[in-house]
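Apart from one protein chain that is not included, each protein chain of the complex appears where it belongs.
Should a chain be cited, it is by its letter among A and B, assigned in written order, with residues numbered from 1 in that chain.
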Amino acid sequence: MDRIPILKLGGALIVTIQVDMHDRLALALEEDLTAMIARTGARGVLIEISALEIVDSFIGRMLVSIAAVSRVLDAETVVAGMRPAVAITLVELGLELTGIKTALNVERGMALIQARLSKDEEDGYGGDRDRHEG
Amino acid sequence: MTMDGTEVLKRTVTEDEAAILGDWTGALRESGSLQSGRIREAELQTQAKAVLAQFRDALAAGGLDADGEGYASLRETLADISRSRAIQGFTPTDTANFVFSLKEPVFEALRRTSAADASALAAGVWAGGKVLDRLGLHTMEVFLASREDVIGRQGQEIAELSTPVVRLWDGILALPLIGTLDSARTGVVMENLLQAIVDEEAEIAIIDITGVPTVDTLVAQHLLKTVAAARLMGADCIVSGIRPQIAQTMVHLGVELNVVSKATLADAFAVALRRTGRKVVRQQAAVAEERR
Partner (left out) sequence: MTVTVTKAETLPIRSGDDVVRVRQRVRALAIEIGLGLVDQTKIVTAASELARNTLDYGGGGDMRAEIVLAGMRKGLRLTFEDQGPGIADIEQALTDHYTSGGGLGLGLGGAKRLSNEFHIESTPGAGTRVTIARWK
């Protein structure tokens, strides 16, 4: 079965969805991401969806559920690059992406995650825990 | 009726086509469409000739059933003529008369060919009247539909023209709304704004409703939807220019505009600048600060 590749960049995981998602693929992505967050201790997940032509309630639910699981694992989810037509349709559909941050593009999305990472660092319990312990 | 009117009509139109065409173009020439200067005589004649030839063929193929398959190409030709007249600004009467003025020449021809047979004449006239009336109505229907089309397009153009998205600063857009918002117009507004957000990579969009006379539940809902859609894309909206009366009505209506709102566009702009990490200062003050 096809799987959507997940990239790791610093403390963040990046996923770009390029294909018309069918339901099995969406479920596989959710599983893979969860496992990957747990394994790498990533603090941010960036999901780039500018290629997605529709987001229906199934994919919406997948995004919400990824965000919820990430939060439990102490990572923040940012969805980047949603098309205007998709956004309008989602609002009309009545779907709220609760718990998800949004960004216009990958660059802005990464900035959001970086801000979170450096804040964690300042607070002294960030990704580079060792440095602050001394 | 003992006599088959369709047969009589068909025979007459086929045999007497040239004379009918002559009478018809004569009638059209006198009817006044030419005086308006909207169409040239040659064009009118070409149209008449084509229509009459197709009418003759349609009678042979489809009898009197003007809505049937046999009349398809004639209906198409009439529709084309009708549409071009709607665009050229002809009156509905002029357009309808194009077909209706064919009646008299046809009846005249029937009288010539069937003068000896009263029942054949009556049947032919009845058949001709019936089918030409139907065709005349068809041209009217198309004419009206084309006019509606033109009006619809104009409405769309007005909607687009009246909702310009302006760039106030790097990453800050403003949408000054003027006039009443209905759902069709709001749809256009929403799309324009969201597309501009993508094109300009804008972080903040200010929707200024100073020029909107009333805000009812529906308009408020549209505004909220726009704000929600922008947020899904990763941009924030600020609503500015809510007038005191409107604020009151909204409270009375129980409409909660759950967004950041500012009294004036200037206030909203200041907030937008601050949020994007910028500050506006008076030049003198800035100079003084530097010297210190």
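General remarks:
Following the convention adopted for this analysis, a contact is a pair of C-beta atoms (placed from the backbone, for glycine too) under 8 Å apart; a residue touches a chain by one contact, two chains touch by 3 or more.
From a predicted model like this one, the values you see are computed outputs, not experimental measurements.
In the full complex, the chain left out of view touches A, B. The chain omitted from view is touched by exactly one of A:74, A:92, A:107 or A:122, namely A:92.
Residue B:187 is the one among B:70, B:92, B:129 or B:187 that touches the chain not shown. Against the chain not shown here, chain B presents residues 145, 148-149, 187, 191. Although one chain is not displayed, chain A still touches it through residues 20, 22-24, 53-58, 60-61, 83-86, 88-89, 92-95.
We adopt the following convention: only the chains that are shown with their structure count from here on.
Averaged C-alpha coordinates put the centre of chain A at 44 Å from the centre of chain B. In the complex of the two chains, the chain B residues touching chain A come out as 190-191, 194-195, 197-198, 201-203, 225, 228-235. Put simply, chain A touches chain B in their complex at residues 79-88, 90-92, 96-97, 101-105, 108-109.
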